[in-house]
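Every protein chain except one is present and positioned as in the full complex.
== chain A ==
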Amino acid sequence: MGLLSDPNRRRALISMLTRLNAPICVVCYFAGVAWFMGLAFEPFTLRTYMSENAMGSTMVEERFPAGERALATGREFAAHKKKVGGMPVDWLVKNMQDRGLEVFTQSFSRTLPFPDENKERYIVKGTNVYGILRAPRAPRTEALVLSAPCSPGDNNNQAVGLLLGLAQYFRNQIYWAKDIIFLVNEHDLIGMQAWLEGYHHTNTTGMSWSPLQGRGGSIQAALSLELSSDVITSLDLVLEGLNGQLPNLDLANLFYAFCQKIGVLCTIQGKLQRNDWDSVSGYNHAVQTMMLMVMKQASGRPWGDHGLFLRYHIEAATIKGVNSFRQYKTDATTIGRLLEGMYRKLNNLLERLHQSYFFYLMPSLSHFVSIGYYMPAFGLLAVILLLRALDLWVQLNTPPSTTEDGVADIDQVRHTLLSVLTPLVISHLTGVALYALPIRFQETAVEHFPVSETEAVVLTAIAIYTAGLALPHNTHRYYIVSTVPDVRGWRVLKLVAVLYLAVLLGCTALINFSLGFILALTLVPLAAFVTPHVPKVLSAFILVILSPACTLLFSVFFFQELQDMPVSFQDGWLLYLSVISQGILDHSLYGSLVYPLIALLVYPCWLLFWNILFWK
């Protein structure tokens, strides 16, 4: 007889499962964490390599000569920007036209749901200016984008100057097979979102923009430049985009290959690569780089202007020029040559970048870990949930000590399932309240309390979150049936909750591994151990510590530590509040899914476990 159909063997398996459940869960948890930490260890990673045959090696000759002139243009741009007090649209249009591009503008406006305190804006109106360099001999079917943001103050002037310098140089070459669009966007991400929506004729976020008069063809790749000083010491590559989406690894490989060829120092996450992987400090360095990438990916916000391109399946990255205190300085001509080389290679592309990985983690710029290597870390954590579910199923199916006849049993099961429905519905309604109410009631909050709108929104969110903790004391009154309150009822609820959490975390990890893994790290232990029989006060405390809000708080402190900028508790708390407000803003402005996920799905799931803890 088979292993599972033989009753003796089945009983043996089941008894082994129930006996060893807790130890296996603990072992799996630590194995998952160890696997994740081991990903940064260099022998377990692969060296990056160029997968796209059409891009080939870096054998082009870069001849961009005009770095100084580009910087002068940047200074002129800064002067005009100060004079106009915003984006100098007319100057940009004239300048691009003088360089032989087809210039168009797009105006857009957007009222934020509540004022953004970080960037001090509420009603945003702006103009994007872009010039198209038409390919001399090719049909207008494909395009590449080079963009630089127009930032207030002294930021990114050199980026716009270099963009215009490159535009002039590129215009004189005849080997372009794709149109190149030079874009200067205002109000960084909001302007970029307006431009992309106009380009692709979609309107997902409710912004109002004027339609684009000129268009280039389907965009194959895009680079965004952020350069704020005349002389730089290193170039930083930013890959993380909206909802944790990453561009194709070939784009990072291309950047790294050209950095090596030209001899510019290149970093990722602001950290330079080290060669001593076998020492403790070297390993620490790699772990820190990887954790920074995980944190940034989990937050779901676009960390550069490129982040919004990824949604349209356009591979994009941001290149930031960093001026720190190093000996070797690079000038604008070298950066121009690097960009020229990258664009010549992107010009050779015949189809979209698809040969290399889309899901990866990078402990350094020359090493990567692909999805096949990092998914088992999450899988080990998900296995814990499945083992717990199996254990609960076994417990539910063993008949209780006082046997009743079949009819009452079935009734009890049915009633138990119905009673599970009540906590589920109430938790999800609380989640909906957490999602919708903060923005809706910000005016009433501002009337009654002496706070600004942003603070009102954030504090309402925290208030609703904490109010949810009070729920279990009330839900008992709303049970639909009045039969004997079932001692086993909590098991059914826990089974449903554990499976729900497993599916939720699994789906999240597929799309955004970092978010799924971080949530799994905190939620899986609490899902595993919580029952009504554990000591209430201690477990309540642990549950609150491991809840999504506290995870976010700890992540904020950890993120600041990783960037070598530790904050005090006061500053950390303010930073935490601003992170929540940014999350809500990102959702309404760009369609980021982290806030709805946490509010509508993860928080109700956590409430179910809170409910189980206080089950009577």
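The rule is short, and it goes like this: a residue touches a chain if its C-beta (ideal position, glycine included) is under 8 Å from a C-beta of that chain, and two chains touch if they have at least 3 such contacts; residues count from 1.
Operating definition for what follows: contacts and distances are computed from a predicted model.
Asker: Refer to UniProt and select, among "Dipeptidase", "GPI-anchor transamidase", "ATP synthase subunit gamma, mitochondrial" or "Mini-chromosome maintenance complex-binding protein", the name of the complex member that is left out.
Answerer: "GPI-anchor transamidase"
Asker: Taking the full complex into account, find the residue in A:A177, A:I371, A:L499 or A:L575 that is in contact with the omitted chain.
Answerer: That would be A:A177, which touches the missing chain.
Asker: Of A:H285, A:R311, A:R344 or A:K494, which sits in contact with the chain we cannot see?
Answerer: Hidden-chain contact among the options goes to A:R344.
Asker: Where the complex has a chain not shown, which of A:L46, A:L112 or A:A138 is the residue touching it?
Answerer: Selected residue, touching the omitted chain: A:A138.
Asker: One chain isn't shown here. Among A:A54, A:V84, A:V231 or A:A467, which residue touches it?
Answerer: A:A54
Asker: Can you list, in ascending order, the chain A residues touching the missing chain?
Answerer: Chain A touches the missing chain through residues 53-54, 56, 59-61, 135-138, 173-177, 344, 347-348, 350.
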